[in-house]
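For this depiction, one protein chain was excluded, whereas all remaining protein chains were kept in their positions.
Coming up: subunit A.
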């Protein structure tokens, strides 16, 4: 589904991501873990084209994504969320979703008729992420957790085949975290999507991931099924800092 091949990025001499290679299979839930500063977000931004890679390439279903502008990457079937909330904070929740639907239908250049309401599709997406009651709220004034739900809705709006979530539960309370993970897993299953995500909570990662890649100092030091990664001694040393339980 998604192949990341030797992707590298340096910032002013500091190599944030070094020859990272990983493969995400269709329908899998794939986690990227690593300590703070390991380069997880940079890797995400390289995959989605938010940052330009110095070397290496990314392919989605065999199609080269490297060098494409964000909209072309998204149109290839990828949806992403941001670690720091990135929504249209002065618009209502409903208006946020409508922008997503306009983009999905590739109607953003249509200037010759008023915007259609798309009530059914908007409601459906709002119900999926549980924001139907907040549809008229101003996005930026909602609670952090609700904004994260909207962030997810926007990532889903384009009906992606692969979903990339960068720390979907960052900053959430334990209860919000559980609800969020439950929601993500339900949607991923319902829609038959492939999921690539970063997460710092090990319980979540080992609870839901089919496959885990470990990033350390910008390099992938291990990739495999949860048991393999848990048993990997170098992972235990550099990441967990202690033997596996």
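Going forward, a contact is a pair of C-beta atoms (placed from the backbone, for glycine too) under 8 Å apart; a residue touches a chain by one contact, two chains touch by 3 or more; residues count from 1.
The rule we apply is simple: contacts and distances are computed from a predicted model.
Asks: Identify the UniProt protein name of the omitted chain, choosing among "ABC transporter permease", "Peptidoglycan-associated lipoprotein", "histidine kinase" or "Response regulator".
Replies: "ABC transporter permease"
Asks: Touching the hidden chain in the complete assembly: which of A:64, A:90 or A:191 does that?
Replies: The one listed residue touching the chain not shown is A:90.
Asks: Thinking of the whole complex, not just what is shown, which of A:102, A:170 or A:202 touches the missing chain?
Replies: Touches the omitted chain: A:102.
Asks: Which residue among A:40, A:80, A:161 or A:216 touches the omitted chain?
Replies: The missing chain is touched by A:80.
Asks: Which parts of subunit A face the unshown chain closely enough to count as touching?
Replies: Touch with the absent chain occurs at residues 48, 50, 69-71, 74-75, 80, 82, 86-92, 95, 98-100, 102-104, 106-116, 138, 154, 157-158.
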